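Just passing along the structure, written as structure tokens.
One chain of protein is taken out of this complex; the other chains stay put.
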Amino acid sequence: MKKLTLAALVLSCFAVSAQAQSSVTVYGALDLGVTKKSDTTMAIGKRDSNKLGFKGVEELGGGLKAVFQLETRFEPDTGTLESGSRPLFQGQSRVGLQGDFGMVRIGRGVTAYMDTKDAFDPFGGISGTAGLKGDVMVAGYTSQPLDVAGSSGDRFSNAVFYNSPEMQGFQLNATVATKETNNGLATGEASTMPLSMSGTYKSGPVAAMLAYERNGVETKVESLGASLAATPELKFFTSYARQDQSHIKPTNSVTRGWMIGANYVMGAGKFMAGMGQKSPDNVVKTKQYTLGYEYSLSKRSFLYVEGSSRRAATNVNYYGLGVHHNF
Amino acid sequence: MKKLTLAALVLSCFAVSAQAQSSVTVYGALDLGVTKKSDTTMAIGKRDSNKLGFKGVEELGGGLKAVFQLETRFEPDTGTLESGSRPLFQGQSRVGLQGDFGMVRIGRGVTAYMDTKDAFDPFGGISGTAGLKGDVMVAGYTSQPLDVAGSSGDRFSNAVFYNSPEMQGFQLNATVATKETNNGLATGEASTMPLSMSGTYKSGPVAAMLAYERNGVETKVESLGASLAATPELKFFTSYARQDQSHIKPTNSVTRGWMIGANYVMGAGKFMAGMGQKSPDNVVKTKQYTLGYEYSLSKRSFLYVEGSSRRAATNVNYYGLGVHHNF
Partner (left out) sequence: MKKLTLAALVLSCFAVSAQAQSSVTVYGALDLGVTKKSDTTMAIGKRDSNKLGFKGVEELGGGLKAVFQLETRFEPDTGTLESGSRPLFQGQSRVGLQGDFGMVRIGRGVTAYMDTKDAFDPFGGISGTAGLKGDVMVAGYTSQPLDVAGSSGDRFSNAVFYNSPEMQGFQLNATVATKETNNGLATGEASTMPLSMSGTYKSGPVAAMLAYERNGVETKVESLGASLAATPELKFFTSYARQDQSHIKPTNSVTRGWMIGANYVMGAGKFMAGMGQKSPDNVVKTKQYTLGYEYSLSKRSFLYVEGSSRRAATNVNYYGLGVHHNF
């Protein structure tokens, strides 16, 4: 009798949950603060991407799973879609299967290279002004030449994504897109399938990556990265990337970028320091120095302060102070 | 004492669920695959509609319920809204009441005719190239002439939707829209309320429908459909539609479409076969033959492969292979 009651209880719990929300996890992040850049007025802006997503995993038996993920990106200071005009699911729109063979997904999402490199960036690939990712490392490169100007350019649409299982510390990732939009090239121009590949290795405190990406024929990128957790508190990072745009830029067609940096954890706080340099052939170099500090209020929320100095034809100093909340 | 604990437990379960998600079910579907059409490059595309929705039912007592549903449609290969520019809640945006009298809803949604006919289509009304619904059966007809070109045209905005309860196998459905946008006609032209009606009958293995729809004065559609479940595994389908566009097309104003087909279930697999023909008056006919196979990985996920041949002024062969995941 008592057992029956307990069983009924368990069922009622599951029933309520199942009815309310059977298989979808709603998640996201808000990141907003006060920012100040040389020669501009104080502004409200983001340090990292802001997102609202919907994802789920279905167990199919025998270790096989169906997975899906839809992710909206938006501008938290004005409420618009990211950059005002990006696709509703700019972040990703993918469905696929996961099993012993790894994971295969289809749709739109971050390429193998772009997905791998953030682990070798002392700022974790933040998209804001203080980050080294956007302007220094990939130097205006975009995975999809058709994307609107200013696009972060990390993604392929119309693509198949593969991630291998981790084997003795090694993992392989590959993304291949179709030629259906001619990769943004003028019609009639010869086109090649966009391709992105990365390999990573982890062993104790050491990690490294090697990556190659081509967005059709327009640009080829080769990249290396490494990190070392010297102590549980102190971790070093370095990355290097080389872009070849000889197909569209007859001169100064190669751009090189590198960055080095470190994280130091102290209690609930984390210090981040980094510097990087971009060197297009025969063009003025860009150098950037960034310092940041994050103070965790919980596992999901932290406050941050950061400053950076970018030195190029025009120098830009930048300061930011804000809050990041994952949900 | 023990009882108190149990009661508290039940309450805590409900409380947790209620807090997390009181009354909204998040649901949707992703459908993506590799497609190849005559004279085009291989592409990533959908076979069926892709959607993300929010719905709920509130018990009001005495058998009365409040119901709502909001449904986004999107392109999974690029992450944009469906066709790039459709309304945020292209799928539907409706609220209403359900009770012994049936269901009355108000807002935007699929018309009575369009909602009924998919049960008489061997491919269940899939929207992709291989389906017979779009080009063969409704022949470019759109419920809302104001909708953007290429719209699936299955819906009324600004409408009231009624579904009767099922009575001895019979059900009646009606949709009436206001004249507020003048139904997409030039201002000043006489306008009529858009109207859609369907009746269905089910008895054991037999089902049938009869439908009428007019999108204001521009087009009138009459349609018939029937299905027969010959055995638990084998089901036959047929549909017929007649469009009259004499108001806007003085010649060749009547278009007729029909399709026949069957489904055969074998274990976790389902075979689908169908053919259809569209005959505008004095214009070259379109004939289409389609074969498909779905393999269920679970109740919510299946893989599919399909091929079709469409013969008209220009012939098109089509092949597709992909995955469908409901969440």
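Every chain is named by a letter (A and B) in the order it is written, and numbering of its residues begins at 1.
What we mean here is this: a contact is a pair of C-beta atoms (placed from the backbone, for glycine too) under 8 Å apart; a residue touches a chain by one contact, two chains touch by 3 or more.
All figures in this text were calculated on a predicted structure; none of them were measured in a lab.
One of A:83, A:164, A:301 or A:317 touches the chain omitted from the figure, and that residue is A:301. Considering the whole complex, the residue from B:112, B:159, B:195 or B:297 that touches the absent chain is B:159.
Contact between subunit A and the unshown chain involves residues 6, 9-10, 13-14, 17-18, 20-28, 30-34, 40-44, 52, 72, 74-81, 88, 297-298, 300-301, 322-323, 325, 327. Even with one chain removed from view, subunit B keeps its contact list with that chain: residues 5, 9, 12-13, 16-17, 19-24, 26, 54, 56, 58, 60-61, 64, 66, 68, 70, 87-97, 106-108, 157-160, 177-180.
The rule is short, and it goes like this: only the chains that are shown with their structure count from here on.
Separation between the centroids of subunit A and subunit B, computed from CA atoms only, is 37 Å.
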